[in-house]
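This is the structure, below, for whatever I ask next.
Here the complex is missing one protein chain, while the rest keep their positions.
To keep things simple, chains are lettered A and B as they appear, and every chain counts its residues starting from 1.
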Amino acid sequence: MLCINTNMSTSLRVRLPVFVLVMEIVMVTLFAFFVTYDENANAKFQNNETNPMENSMYRDYPYFADVQVMIFVGFGCLLAFFRFYGFSGMVFNFLTATFSIQWAILIQEFARAGVLISFGAVIGKTSPIQLLVMALLEIPIFSVTEWAVLKYLRINDAGGSILIHLFACYFGLGVTFVLYRPNLNSGHAKETTCYQSDILCVLGTLFLWVFWPSFNSALTLKGDDQHRAVLHTFIGLSSSTITAFALSAVFNKRGKLTMADIQNVTLAGGVTVGASVDMMISPAAAYGLGIMGCTACFFGYRYLTPFLAQRMRIQDQCGIHNLHGLTGLISSTAGICAILLATEETYGPSMYQIFSHRAPPEGHEKLLELQKLIPGLKPGLGRTAEEQALYQVAAIFATIGASAVGGLLTGLVLKLPFMASPSDDDCFDDELFFDTPSDFDSSVT
Amino acid sequence: MLCINTNMSTSLRVRLPVFVLVMEIVMVTLFAFFVTYDENANAKFQNNETNPMENSMYRDYPYFADVQVMIFVGFGCLLAFFRFYGFSGMVFNFLTATFSIQWAILIQEFARAGVLISFGAVIGKTSPIQLLVMALLEIPIFSVTEWAVLKYLRINDAGGSILIHLFACYFGLGVTFVLYRPNLNSGHAKETTCYQSDILCVLGTLFLWVFWPSFNSALTLKGDDQHRAVLHTFIGLSSSTITAFALSAVFNKRGKLTMADIQNVTLAGGVTVGASVDMMISPAAAYGLGIMGCTACFFGYRYLTPFLAQRMRIQDQCGIHNLHGLTGLISSTAGICAILLATEETYGPSMYQIFSHRAPPEGHEKLLELQKLIPGLKPGLGRTAEEQALYQVAAIFATIGASAVGGLLTGLVLKLPFMASPSDDDCFDDELFFDTPSDFDSSVT
Partner (left out) sequence: MLCINTNMSTSLRVRLPVFVLVMEIVMVTLFAFFVTYDENANAKFQNNETNPMENSMYRDYPYFADVQVMIFVGFGCLLAFFRFYGFSGMVFNFLTATFSIQWAILIQEFARAGVLISFGAVIGKTSPIQLLVMALLEIPIFSVTEWAVLKYLRINDAGGSILIHLFACYFGLGVTFVLYRPNLNSGHAKETTCYQSDILCVLGTLFLWVFWPSFNSALTLKGDDQHRAVLHTFIGLSSSTITAFALSAVFNKRGKLTMADIQNVTLAGGVTVGASVDMMISPAAAYGLGIMGCTACFFGYRYLTPFLAQRMRIQDQCGIHNLHGLTGLISSTAGICAILLATEETYGPSMYQIFSHRAPPEGHEKLLELQKLIPGLKPGLGRTAEEQALYQVAAIFATIGASAVGGLLTGLVLKLPFMASPSDDDCFDDELFFDTPSDFDSSVT
């Protein structure tokens, strides 16, 4: 039933097309003026010295394709876990991911994953218009933050623990703080899963699990660095997965497994190894990080999420603070430890490649020496381990601050009229935005 | 219940095994006589100058594997959208894709995708025998057409817009024209979806979406050409996807989204960028092509498909004319424009690689000059842009003509007795060809 007050209407009939049309005009204009082929995609720049197989595509595309599967299929299935909200979870993920691609091609590629993480905080309580606007705002705020952090603080963050997971988490929490719905704190009749939706969600978990090593290693240096990133991610994920099973059983009154734990907590290790994923932390440390991340994530779901909802007005629907926030903090801390412990003895001269800001500055004598060992080593800032560690700490606080403020502001925008925000009653219900098949209510009840 | 008249029976008990047995004898004979290892697969041809990592496998297999996921998983889920026809959609796709592989290994690799596109026109109304016979005929007709077009017309068609999409579409329409079932024009009680089948179908869409760049770039030149193909496909798909959401909402009376649009129309951009996917058309043009293809596809589903069914005896079940025909025509037209606009200024000398028929012929002075810039450039036909464009036009008409005639003839073959063609009543019903589990009727009704 549509309300008469159009501000409160949730019909997409005018809003969505107008938004899309405006965005398309903006995008195509920006594309026309600002998106050009780089040297790897421009036919004109190919000459008799070009080796086609050295095109950057062959280095990057396999990892990119894996990440695409994570974003479209993995997140798509994972977010389809509600019994009456499967269409919305999967389809709004599709819409948001697609829109984000366009925006991200213009600005920053890896911003996309962040948008979908933040989506997890507000799933079930937002219209597609709100999600698109959120993507529209989150990506530039992300990019400015990233640019500032990378330019002024210069940090190591191969797996994106700080810039992707922490940013996306606190941004999402900021948004959901503003969109607080007190009536939903006591639960909603449709906030439930069913047998098939639980299975679909596990399928999403499995896709995320399988391709997480590609995600964590996509941005590392090539060679042994990427090799370690893949290895550590596997180890971290696997220790976190078996820990999740154990915790799920021990905290269940009847000693049974809870699907929500298996769908979410298992993945914590992938985030926790992120910040140090390419460093020589040792396989055993990756194993330990997986256990720690999983444990923090599990207790976060159990105690922190209800507390945040009841006391702090932060309704974190999918518990992104557990899977991305707490784990991101552990990961960043571990990254700092790894930085402090890094020595030339362990890394050899390639230490100055991995920790590039520790390389001697331009013109320094030691740089020339090192460049004999590693041709092409770029001059750095000559930082000590301690200095680098302090910059990492600064980056953590800066990122959390920027993302939280950005999220709060974005939340205020999402409360504007014409955003087709669903009423409390209509939350978690596909019928609001979809024509549903005839078995929607009957067979699933 | 089996009919007494065996001609009309739909039991597969004799027909399918006989067909398979005959085909296996034929295949294994053909394999024995005609399929040999090429130089990349023959142990004998390896010598001390062979670099194993330069084997063609490492160049082609990743894209091939992605296309396999599209064909088996993507199409498989996509075609499982009917409520009572999920087994058939997914399993007949599996059977047809597999049989086509064998036939295609003998003849032409990329013919396979075409068969599955054509399948979309007649899904729900055909027996597996008919589908296998269709594959058996379509692949050689395709190959002859392709051979003739490539040999005599020599065209550019990297993404297969003409030779795959247009061919498959008009072939399928030809078949369905002959198989016209007037009683189904007013709908069929089982021609419906359910909640889970819709979700499965979206999953298929997502797999097709994610790997479409691999499909569109599999046949391009390596290097910057393939890089552009991937980039353009992403951009085209993403603009087409958000346009599909907008159109779906604006043409729905209650401003809601329709799953069929999201399952199909979103993908239109992947086809539309096909013919010019490796050219320097600019990202903005790829964006525009996505919007145009999506719009044509959307209105095709809304107005053209019913018109074709009611007035032209063409019952296009999945609307392949919208997703592959209209978009293929737009794509081919865009390809022609790109050819007409191509200049050495934009492309540099590599223009003569991409538009290989425009390269100067053997012995021509300019060829030698160009070969200094691009070693290994092959002599071409010295065509002008206008000449090439005319050949492209000729290829479009020739392909449409050949495929439509081929489809009509194939349709006549499919009407022969012993094809186990289902009665009108039995269409869209898994029970005809499958032992179904006990919840088939109950839980899904």
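Criterion: a contact is a pair of C-beta atoms (placed from the backbone, for glycine too) under 8 Å apart; a residue touches a chain by one contact, two chains touch by 3 or more.
Since this is a predicted model, take the numbers as computed values, not measurements.
The hidden chain makes contact, of the residues A:Ser9, A:Thr258 or A:Ser356, with A:Thr258. Across A:Ala43, A:Leu163 or A:Met351, the single residue that touches the chain missing here is A:Met351. Which of B:Ser118, B:Thr145 or B:Gln196 touches the hidden chain is settled by the complete complex: it is B:Gln196.
With the whole complex as reference, residues 59, 62, 66, 83, 192-196, 198-199, 202-203, 205-207, 209-211, 213-214, 221-228, 230-231, 234-235, 237-239, 241-243, 245-247, 249-250, 252, 254-259, 262, 266, 280, 282-284, 287-288, 291, 346-351, 354, 372-375, 443-445 of chain A touch the missing chain. On the side of chain B, touch with the chain left out of the figure occurs at residues 2, 9-17, 19-21, 23-24, 27-28, 31-32, 35-37, 40-48, 50, 52-53, 55-57, 61-62, 65, 68-69, 72-73, 76-77, 80, 86-87, 90-91, 94-95, 98-99, 101-102, 105, 128, 196, 200, 432-440, 443-444.
By definition in this document, only the chains that are shown with their structure count from here on.
Rounded to a multiple of 5, the C-alpha superposition of chain A onto chain B involves a rotation of 120 degrees.
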